[in-house]
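Each remark here refers to the structure printed beneath this line.
A single protein chain has been omitted from the complex, and every remaining protein chain is retained in its original position.
So, chain A:
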Amino acid sequence: METGTKISAIAHVSLISWALFGGTFRSEPLPMAVQDVSVISAEQFAAMTAQREAPELPTDPAELQPPAEPDEIDTPDPTPEELPEPEPVTQPEPEPEPEVEPETVEISPEPELIEQPPTLEEPEPEVAALPVPPGPEAEPNPADKIAPEQVAPPPPEAKPDDIETPAVSLDEGAETQQEQQDQTALEETAPEIVTEAEEVDNPAPRTSPRPRVRPNRPAPTPEPEITETTEPAPTEPAQNEQAINDALAEALGNGTEPSGPPLTSGEKDGLRVAVSQCWNVGSLSTDALKTVVVVAFSLTRDGKVVDGSLRMVNSSGGSDASAKQAYQTARRAILRCVRDGYDLPADKYAQWKDIEITFNPERMRIK
């Protein structure tokens, strides 16, 4: 009997509690939780509760965001401190720059003659803009395969066509055929991977490499990180002030010394793309194409390579001779694409003053 009453009591209690709270919990638990989580002042809480009386306004959370603005106001505090610091550094450096300038001034005509410069400049600003991912992706891709040589597209056109017909035309005519084959050969020189034999079989693969660039684009993600760093400021007034302040002081203390905010992945991609568009491995030996080299160099504030700073830090996968060839090609890429200076944010100079680039030709290799 006792167990029976216990069971019935538990059942009743649970049923009553479900009737009482079940419905109410379902209706508002999520907004409640969100509101509690967000760090809000007492005034805002008051505003929230006041508005609860009007059940029709589910858009309350929208008002939570405005309070985030004060957060941003807090953030400028650390940055202005950092900015003035790098500036004094710049004053001493401009003096050595004039030495570099005379050379670069002479070089300046290059961009006009070279077709590539426009393509380089475009992707970078677009990356920074973030909102337009598809546009920039399409452009750099053709450049990856054959930078200025739009001549390459013709062969792909031939591929989609019936494979047999061009082949027959090559074989049948006697002398004229040879001329036609010459042309196809010249076109093949650009898209390396496609051999005459492969042309027949797979016309499609050209599109596959395109997606490669996309993963590099998600530039937006890093920015939220920066905002997160600023968020801690509001938490200070909240509760664990001491612990949080200590942590912040420790973290910021390290960061404020030499460096500014880190480069976003979009900014890094901009540099990566700029150099890779000049990294021409077409004239490398098959051995050098197996060699990974790490090249270090320094940049001036205007994004130009400091004279004599280029050096090979490391190499792997090949002989000294092939490492030398691979380094020369990497060096050529860095020096060719610098043009009027790499486009990097001046306020983050400390972050990109010294650079190490690993040139890995594995994906470009002839297997």
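Here is the rule we use: a residue touches a chain if its C-beta (ideal position, glycine included) is under 8 Å from a C-beta of that chain, and two chains touch if they have at least 3 such contacts; residues count from 1.
Here, contacts and distances are computed from a predicted model.
Choosing from "Tol-Pal system protein TolB", "(2Fe-2S)-binding protein", "ATP synthase epsilon chain" or "Phenylalanine--tRNA ligase beta subunit", the protein name stored in UniProt for the chain missing from the display reads "Tol-Pal system protein TolB". Touching residues on chain A toward the chain that is not drawn are 33, 36-37, 103, 106-107, 109-110, 113-114, 143-149, 167, 170-174, 177-178, 181-182, 184-186, 188-200, 212, 225-226, 228-229, 231-232, 235, 238-240, 243-244, 247-248, 251-252, 254-255, 257-259, 261-263, 268, 271-272, 275-288, 296, 310, 321-322, 324-325, 328, 331-333, 335-336, 351-364, 366-367.
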